[in-house]
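A protein chain is absent from this complex, but the other protein chains hold their places.
After this line comes chain A, so read on.
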């Protein structure tokens, strides 16, 4: 079919009809495969042919419009060609508009990306049609953002719509984005929510990609939305839709030249930056090689990789230690200080006495800054060292803190442990030192980190009771130890009495008689040990009396651990207070205690309590026997 150019007013409607009929019968491919290339060529530069073409398609009857338009959209190689061929058909013809803006995009989803590109590119190419583009975008976003659509429409359709959205976005210009920024934002937020709610990862990803794209378009200068998802071919393909590639054929009068140039510019920039990073890497090794070559020729260096700076040393002065522990940010130094502190305290008693309370305070509140092995033990030993070096003020401080507000249970128990260990150390003869112990008489209290040491104490007290009873029977069988003044005697009272003072006064955070009965148990055991260690001290009788009263007040406590502690107290008292004093000053109390003990032996539910009570009764029997044998 050929046309006669020039001046003639032809009627093309017949041709349109033919075209339409053929297309509607499904022969789009055959006819358009011939027609479209011809038309493409003819309309390339010739305006008349363009107009003829437009006329051609405009005259197609409505009932066949869809087929024709679809055929054209599918057949044309690019949006610009489509634009030439169809002209403003979509604006003029309602049916065409419906097909292009609704049917092809929203109602069908089987078309290729190329078709979409054609379509949307076509819409964007002309000012009149751009309004349609915006409208299309809005409708697409509406569909994309509707939760029911997300839930019920097939993933392929959702993908199709997402692609369409991305292509639309790529065509949008700055002023248009400005006007509909708010709308875009709103629809994006809604849409992203529905998409992320979905159970299918593909849908979620689509949502994420589209949201990211929208966000990047509307927030050109601020932070953009960024999701984490798996990057695969599909994702990459989708993202590539955002960037418009330049058209295949160079057509001079394209209004979207600048947009394409931008796209062009974007691509080479990416390549440049990747090239730059490659060249940066090889530069470095070259410099190093250069330096090597002109130094000593024949002497090959050994491996010196182990040569590192020496570790920081611990401070040598107590006050420096205090500084490091309270302020320093240097963790190496802090660690070294914690490890060295006990030794320093013991080596410098005079210096320690000056700052003893401060040091005790710091140690009580010291928390583990870095992961040191045996931190708890190190801290405890340092505390014991401070306490033994300057017993009275530090004991005063610690016992007052025991009953203060806002300490953790762990800290209160730490106080008790430290008091016991220090008392033990103070009451041992110095000549033997800490490590040597003569026989089984005085086993060391080993406090395993973090765990409850009551069993140990019980065992120790039991052992002592046993050894003591044996001793009464067989007499002095131990070797005489080198004697030295008992340092504990002057301070025993300071350790003991403050602890026993306020036990019935509850504080907001600490209620011994209430829920903190675990601490009460520990306190009672501590008192028992202190009582035991106070043997041969001046204050022992007063301590014994006070302890007996204390035990009397608590003897019906419900917690068995506490009761065991109380019974240990009785044992310690019986062992430590000299017999004469016991019988002279405390006869009545002893009788009452004896009857109570008898009660415990028979009726107490806890086996250990019964055993301890029995031992106490035995001890009392022994005392009586002893008195009877000694001539008065």
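Going forward, contacts are C-beta pairs under 8 Å (C-beta built on N, C-alpha and C of every residue); 3 or more make two chains touch, one makes a residue touch a chain; residues count from 1.
Assume contacts and distances are computed from a predicted model.
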item	value
Protein name, per the UniProt record, of whichever chain is missing from view ("Fructose-bisphosphate aldolase", "GNB1L protein", "Cytochrome c oxidase subunit 4" or "Hydroxymethylglutaryl-CoA lyase, mitochondrial")	"GNB1L protein"
Candidate in contact with the missing chain, chosen from A:174, A:233 or A:309	A:309
Sole contact to the chain not displayed, among A:299, A:350, A:371 or A:405	A:299
Absent-chain interface as seen on chain A, which is shown	294-296, 298-310
